[in-house]
Structures are given as C-alpha cells and as structure tokens.
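Note that one protein chain is taken out, while the other chains of the complex remain in position.
Order of writing sets the labels: A, B and C. Residues in every chain begin at 1.
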Amino acid sequence: MPLTKEQIAQRIARELRDGYYVNLGIGIPTLVANYIPEGINVVLQSENGLLGMGPFPIEGEEDPDLINAGKQTITTVPGSAFFDSAMSFGMIRAGKVDLTVLGAMEVSENGDIANWKIPGKMVKGMGGAMDLVASAKNIIVAMMHTNPKGESKLLPRCVLPLTGVKCVRKIVSDLAVLDVTPQGFKLLERAPGVSVEEIKMKTAGKLVIEGEILEMKF
Amino acid sequence: MPLTKEQIAQRIARELRDGYYVNLGIGIPTLVANYIPEGINVVLQSENGLLGMGPFPIEGEEDPDLINAGKQTITTVPGSAFFDSAMSFGMIRAGKVDLTVLGAMEVSENGDIANWKIPGKMVKGMGGAMDLVASAKNIIVAMMHTNPKGESKLLPRCVLPLTGVKCVRKIVSDLAVLDVTPQGFKLLERAPGVSVEEIKMKTAGKLVIEGEILEMKF
Amino acid sequence: MNKTVTDAQEAIRDIHDGAILMLGGFGLCGIPENCIAALVTKGVKRLTCISNNAGVDDFGIGLMLQHKQVKKMISSYVGENAEFERQLLSGELEVELIPQGTLATRCMAAGYGMPAIFTPAGVGTEVATGKETRTFNGKDYLLEYAFDADFAIIKAWKGDTDGNLVYKETARNFNPLMAMAGKVTIAEVEELVPAGQLDPNNIHTPGIYVHRIFRGKNYQKRIEQRTIRKVNQSK
Partner (left out) sequence: MNKTVTDAQEAIRDIHDGAILMLGGFGLCGIPENCIAALVTKGVKRLTCISNNAGVDDFGIGLMLQHKQVKKMISSYVGENAEFERQLLSGELEVELIPQGTLATRCMAAGYGMPAIFTPAGVGTEVATGKETRTFNGKDYLLEYAFDADFAIIKAWKGDTDGNLVYKETARNFNPLMAMAGKVTIAEVEELVPAGQLDPNNIHTPGIYVHRIFRGKNYQKRIEQRTIRKVNQSK
C-alpha cells in the first residue's frame, strides 16, 4: 500500500533532530508538524516572518494578523518571534534553518527540483521556494512518486522550469524513501507492501539499489 | 573678530530648515543643537542608533546605555527611536538624513575633505565619517580657517588622507561662510570685523569673491 | 515633525498615472486597505505594483486589477485570482515573478542605500536569465538591483504623529522593508498616537522613513485560509 499523505509526513518527521529549526512548505510538509517525535524539540519557521509557529487556532481564536506562509491562520508557541521578510530570508540564506521540507512536481536524479510553474498552464509564482532551495542545508521533498497520469516524477532531468539546481537531499514519496546521491536516487526504504520492482518501474531517473530494502513501519 | 566656536555653531544653525533630519558630528557640530531657531523643527540622528536625540542629561540622570556617537551621555525627545548600526548607516546611505555637519582638518576647493588621519601621528580611525560624507545630500563643515600654526585649512588639494571626495557643500569657519562651487570656494559672508583681505590671505585654495561680502550678524 | 494627514484620499493625492508603487502585505495580511480603496476611487491608471501578492478577486490589489488600473505586477506569488490570470493570459497585464526573498531584499537594499545585492535564489533557473552571475566561495549568486519606487504604501498596527511605526505579528512581513524603500512613504495605521507614546526601543520603522501617516478606518482584515483545529486536538 502506498503511504497516505499523513504517513509521508509521519515518515519525514523521523528525520527531525532535537534542536532543529525547520521550514515546512505548503501541503504535505505542513502535516509534518503533527508527527514530531516525543522528546524532539524543533522550532518551526514560517518565511512570512515567524519563528515558533504553533498549531492551528481553535474556532473563534483565528487572528487575521497571524498566518503562515500558506496564508492559514495559526498560533504561536512560547519563545516565538516575529520579524520582517528580509530577516526571514536572511536567516534562510545564512543557513540558520536546519531543514526545509517542501513539495515538488519533479525531482531529477542530480537533485534539481521543479515546483513552481507549468508553462502555458499554471503561473502562480515561486513564492519563497527558490530562496529556500538555494540556501537550505538540508532539503527533503515530500511528494507522490508519480503524477495523476501515472508518470514518474523522479526523472533523469526535470522537464518543467526549475526551482533550484542540485539541492534536494532526500525524497519521501508515497512509495519510498530515497537519497539523492552522486550516483542517482538511492532507494533506502519502501512503503509497506510496495515492491522494489514497482518502485523501479515508477522511477524514471537512475535508481540505485544496494542490499535489502526494508519496509517502513508505522 | 573671528567667530567663537559657539558662533560658528550658531551660524550653522541658520542653515537648518523645518523638517530636517540632521546628523551632527563631534566637537563644534554638536553645539549646533543649542541654536536651533525658533519655529524650526529638526530631528537629530546619532549614528550609533538613535533618531530624536535630546539635550545632555541633568546630573544624576546619566544613563550608560544612552549615549551619542561622541560617547557622551544624552537624553531623547518624544518620538525618538532606537535601531541598530546597519539601519543607522542604511538611512544615511539612502539619503534620508537631510544635513550632516562635521569637522575637518582640511577641505579642498573641489569639496574633498580630510578629517580622520595624520600619517605617523594620529590613527584614531574614521568612525562613521566616511559613510556620512559619501552619502549625505548636504554637508556643512565647521572648522577653524587655519591650523594652530596659522596655515590655511582651505586648500587647492588636501594633503592629508581623504575622508571623502567632492562632497562638502558649505564651510562655516571662524572667519567666513563659503560655498564649495565648481569655481572654488565662494565667499558668502565674513565674521564681524574680519576683512575680505584677511580671508583671502588665509585661504590657500581658489577663492571666488563677487560683489560686496556682508558681515555676519549675531 | 508631524506627518499626519487626514485620510487615505489626502495621503495618495499626488499618486499619478504610470507611478511605480510598492504595496505592503503578505496575502491579505497587513495590506493597506484604505489606500487601495482610495486608489480605486481615484481611478489612477497604468500603475506598476510591487507587492508580494496580488490580492484575491474582490479584495486587496485584486480590486485594482478589476478596475484595470495595473499595467505591471512585480510579485512572488499571485495565487488564486481569476481576474489576474485572465488579464495575464490576454496580455493586458505584464507580470514579473521573482523569488520572495529577492523581493524582500531588493526593498531593503533601496532603504539601506545599497544599489544591488547578491542572492543565490534563482541561480540555474529562468529567473537568472539575463542576470549577472558571480561566484563567491564556490557558490553562485545573482546580482539583483534595488527597487526604485515612487511611492511605498504600507499598513502598520500603531503609529505616532512623527511617523514611527509598529507592526503586529505576521502583518509585519514586507511593510517595514517597503516603508524604507519609497521615495514617498505613506503609512496607514489602526491606532495613531501622539509622538512619545510608543516605546522607542520597540519601533519597527523609524519615522525618518515615513512621509505621511493617517489612521485607517473600517478594516476588514479578511482571512484567506481560515484553518482551525478541534478543541480537543493537540495539534
């Protein structure tokens, strides 16, 4: 069974280390906040100007002046701080954010990522994604392994306009966990009940398989 | 009679316009704050991170955390704001400060200024002076017309290491008020009882004299 | 140094057709609602708008798009805005999409008197097209220029008559950066107090950057993505 979105988030949450400052993108990455392991302290950065993002508010406590980069109403945790967008991207560029988790439309075997534009179809803009991928020390992509047509999103080279080059370190898809290595996508784990064969079939880019590939456990 | 330091400051204060943001250097320029004309509102900037500098404190109210760029204890006026040194020089570079008044060891007829170093003798450093003269829209120099040896400080070219080039607009010395023009130092006013002849004699750089030169009144 | 004007109409009095404007806010959070309404009423045209987003169809800069007042948008994310998309595809609207951090830093550069900055954002992408690339310590950066805007129109939480400003929470975003960057900066605030009532240690935008200030009215403060959790849900 491929992972649910929640499971992808849950698996990514295991990559968190105590003391990390983390930026979570829109979509599946946002869900990672729900699965932070016991005993692990992380601080969530929202690039619109907040360190110390908390959970969504309860009804009636929404504050229009307090949103995340996905424009969702949020709350803060004790020790939070607000700042302007220049400082926000300043700390991102300076490598102070330990981990960035974001979605992708395509990732290439050398770590390029495309997630902001489909020529002739979609022109929403890159938002902060280009800044994040250009500077983050550690980038994990959360995405479906294939697009709705069943085509692989892990490619030899991206077809869509790039967001950043040679920057993705790890991918957690609905089928597998893979590292981006100089040799290509290195398969680390597979979703429960998903065969290595299926992952091979659905990975268009170069796939490196060494030894036994264990199933993820939830 | 040459002007006293207080009179130099007083004369410079007449150059203030309502609404000016002003940076006053150490020494005579600091005294300008004592002569702000009635009905003229100016805000004093201190480059160590303050807008809205007030007078010196009364005894017992000195605050070690509240000093000006000359490291003197000061106070603030209502509407003041503190900020860091990057923002302070940011607003200077961006031309938000309307007028800078500072001292000089030498000024040349094309507006170069030297005021930070005497090779082999004095190496205190330029502090914020190079930033100020490189960016200020309007720079007035307050200084003695000659050095203690009686040599002119208004020169064809500066001999000492420069602080900035082609930046001084006006000089108020103990003997005269002069504009720096493409033709050289243009004599505008003379100190009470000081002759044009004396100013000529004590100005080594090119001096432009047109029409009658009136005495300053105090 | 009293900078107060009576209202938005007076504040924007000299904004002319073809002007380059910066507009603060992130999504609909911290946008200058009063000034936008006044610009729509005034009907000024052919504007270039530098703003992280373009509002929604019927609010924020979306209102100016509806009235075809915008010639060009410089933004990082233009989100869900059908009229925007229609004008873009029909060629009525010129759009320059740039990375959000680049947008922020180009504003800051203007406010700090820095003509250009270096950022790695966009290296190797179409954003880099035609731009100077330079390598420092083995990493590539793009040279990006400071913005040059005629007016910065921003929204703060509190302000004083001298133009000192304080922002609330994430409504800060681009506002203090644009405040520094405009040749003329117009600030609308929810609360306007006499100079001396704001703590000088906690001023976000010193008044030197602000030319006009007024108390705004009838703030809607719309929420784009109202997201809540159940009371008994921990996250």
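Keep this in mind: a residue touches a chain if its C-beta (ideal position, glycine included) is under 8 Å from a C-beta of that chain, and two chains touch if they have at least 3 such contacts.
For clarity, every value in this text was computed on a predicted model and none was experimentally measured.
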| item | value |
| --- | --- |
| Contacting the left-out chain in the complete assembly, out of A:Ser135, A:Ser152 or A:Ser173 | A:Ser135 |
| Sole contact to the chain not displayed, among C:Arg13, C:Arg46, C:Lys139 or C:Lys217 | C:Lys139 |
| Residue among A:Ile26, A:Ile58, A:Met87 or A:Val123 touching the omitted chain | A:Met87 |
| For subunit C, the residues touching the chain missing from this view | 105, 112-120, 136-137, 139, 141, 145, 166-169, 199-202 |
| Footprint left on subunit A by the chain that the document does not show | 19, 21, 41, 43, 45, 51-52, 76-83, 86-87, 89-97, 135 |
| Contact footprint on subunit B, counting only the chain that is left out | 33-34, 46-50, 55-59, 62-74, 76, 82-86, 88-90, 92-93, 112, 123-131, 134-135, 161-165 |
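Criterion: only the chains that are shown with their structure count from here on.
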| item | value |
| --- | --- |
| Neighbouring chains shared between subunit A and subunit B, ordered by label | C |
| Chain occupying the most central position, where position means C-alpha average | C |
| Most widely separated chain from subunit B, with each centre as the mean of CA atoms | A |
| Whole-Å gap separating subunit A and subunit B, where each centre is the average of the chain's CA atoms | 56 |
| Inter-centroid spacing, subunit C versus subunit B (mean Cα positions, whole Å) | 37 |
| Set of subunit B residues in contact with two or more other chains | none |
| Numbers and ranges of subunit C residues touching at least 2 other chains | none |
